[in-house]
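A short worksheet on the structure shown next.
A single protein chain has been omitted from the complex, and every remaining protein chain is retained in its original position.
This part shows chain A:
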Amino acid sequence: MAPKKDAKPAPAKAAAAPAKAAPAPEPEAPPPPPPFDITSVKVEFTPDQQEDYREAFGLFDKVGDSKVAYNQIADIMRALGQNPTNKDVRKILGNPTDDEMANKRVDFEGFLPMFQHIVNDPNKGTLDDYVEGLRVFDKEGNGTVMGAELRIVLGTLGEKMTEAEIDALMAGQEDENGSINYEAFVKHIMSV
């Protein structure tokens, strides 16, 4: 479950002075600051939470350098209960090129403020958002949408899903008429 945030989203940009030149000599080199002002994000997770996150992070490290590739960041966040859009993640990463997405790596300390930022996002999708979003396609106003319609929407709007993703998502969800009760569907989705 996503940890509740107590953060006050006050931009500390005016305060400036990023801690680049730390007085105490640190054994690890700090990650280079990306264009997105990630340094303004204060990490507020408890040590217990960070331990959980570190464990998940480690699972994604296939190379063994205690880092993960940029293109794994979204999945780690999802694994940890968040639902960032791909656009959100790219922004946090400083809008990297596809090449950078595949090859640039970030360590756990660099990941934490990224994750904190997503956790702090006030625009997170709620159950209500999803239901209302799907209600738009409920032509008969009876609480159902046609599976075929939903497939088209998911594949052509927003951050298009692939056919394989859509198949995986909708497996077993349509009734014998090919309809989906979208409120039940969304509740099912949100429960994991």
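Criterion: a contact is a pair of C-beta atoms (placed from the backbone, for glycine too) under 8 Å apart; a residue touches a chain by one contact, two chains touch by 3 or more; residues count from 1.
Quick note on the criterion: contacts and distances are computed from a predicted model.
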Absent chain [UniProt protein name; select from "E3 ubiquitin ligase complex SCF subunit", "MADS-box domain-containing protein", "Transmembrane channel-like protein" or "Neuromodulin"]: "Neuromodulin"
Among A:I38, A:L93, A:L134 or A:I180, the residue in touch with the chain that has been omitted: A:L134
Options A:V43, A:A69, A:M101 or A:M146, residue touching the unrepresented chain: A:M146
Residues of chain A in contact with the chain not shown: 59, 74-75, 78-79, 81-88, 125, 129-130, 132-134, 136-137, 139, 146, 148-149, 151-161, 163, 165, 168-169, 186, 189-190, 192
